[in-house]
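Here is chain A:
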Amino acid sequence: MAGVVLKLEKVNAGYGKLQTLFDIDLEIPEGMITVIVGPNGAGKSTLLKTMFGLTTVYSGRVLFYGKDITRLPPHERAKLGMAFIFQLNNIFAELTVWENLKLAGHDLPQDVFRERVREVFKTFPRLRERLHQKAGTMSGGERQMLAMAIGIIRKPKIFLIDEPTAGLAPKLAREVLANVKRLNEQGYTVVLVEQNVKAGLEIGHKGVLVVNGRIAFDGPARELLAQKDLAKLYMGVV
Partner candidate 1 sequence: MGLQVAREEELQEHVIITENLVKRFGGIVALDRVNIRIPKGKITLLIGPNGSGKTTLVNVISGFLLPEEGRVIFKGKDITRLPPHERVKLGLVRTFQIPKPFLNLTVLENVLVAAEGHPGENPYTAAVLRSKWIPFEEEAVERAFDILSWVGLYQKWEVPASDLSGGQLKLLEIARAIMKGADTIIMDEPAAGVNPTLVHELFDRIVRLSRERGVTFFIIEHRIGLVAKYVDYAYAMNMGRVIAEGPPDYVLNHPDVLESYLGG
Partner candidate 2 sequence: MVNLAVMAEQIISFIAVYYILSASLNMKAGMTGIPDFGQAMFFAVGGIVVGNLATRIAAVIAAPELGVTRGEAWKLVITQNTDFVARLNEILPHKPGLSIAMILFSLVIAMILGGLLGWLASYPALRLRGDYLAIMLLTASEGLRVLATYTVSIMGSTPTVGLTAPNFFGFTGNAPLWTSVFALIMALLTYVYMESFHNSPGGRLFRAVRDDEESAEALGKDVAKVRRDAMIIGSAFAALAGVVFSLNPWTTGSSIAAQSIFDRVFWTFWPWALMILGGMASNRGVGLATTIVVALLIGPIRLYKQDIARLFHVQAVGIDVGYFANALEYILLGVLILLVLLIRPRGIIPEPPSWTLKKDKIKEIARKYQA
């Protein structure tokens, strides 16, 4: 029985005055990929950001390993072992790849940092070739790799990844999702917001469908994928 990393209890949240999430109850199981899907504007990114404290929570609780973190600011959550990978601007484009990595491990002892960098190169060998290149000059796929590598260096207990394939060509998108899968195979818990429902659910263990700010489905990813009326459900028609 896997533990629960994150738990949301009756969460109502949004940005400023605009409420976008309504009565969310959700558990993120340890060691799995949880994929959040749903139409644009349904609130899936908001849900992810709520987990990291980047939105306003009006009511409800967010628990991290049973500890109430509802009012904790983002950088404190980072210290607890949560990593957030933004959809855009998720790397320092003006810095080299090496500097990006060094920055991610700025508070680690030298030997631990070296060890983690080696780990990163094992997962993403391509980054080693680009080590002294400015991150901004890399391709979209490579940038996503670097964004994940920045996360890996910090060895977080959970990765929150926001639409990593948005705006990427299909081939690259597949590559990025494969990387997410590899991340999970190394033992990381992942929460993934993905716009491509099929491709997302195929690599996921747990599937969550958000429609109109509410959870419309919460169960095994395969089950969600097999739902006959998924598309209708997805569009919130039912």
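In this section, contacts are C-beta pairs under 8 Å (C-beta built on N, C-alpha and C of every residue); 3 or more make two chains touch, one makes a residue touch a chain; residues count from 1.
Candidates were picked such that all candidates are chains of the complex that A comes from, given by their letters.
Computed from a predicted model, the values in this text were never measured in an experiment.
Candidate 1 is the partner touching chain A in this complex, chosen from 1 or 2. Within the complex, the chain A residues that touch candidate 1 are 14-15, 17-20, 22, 39-42, 166, 170, 195-199, 211-213, 230-232, 234-238.
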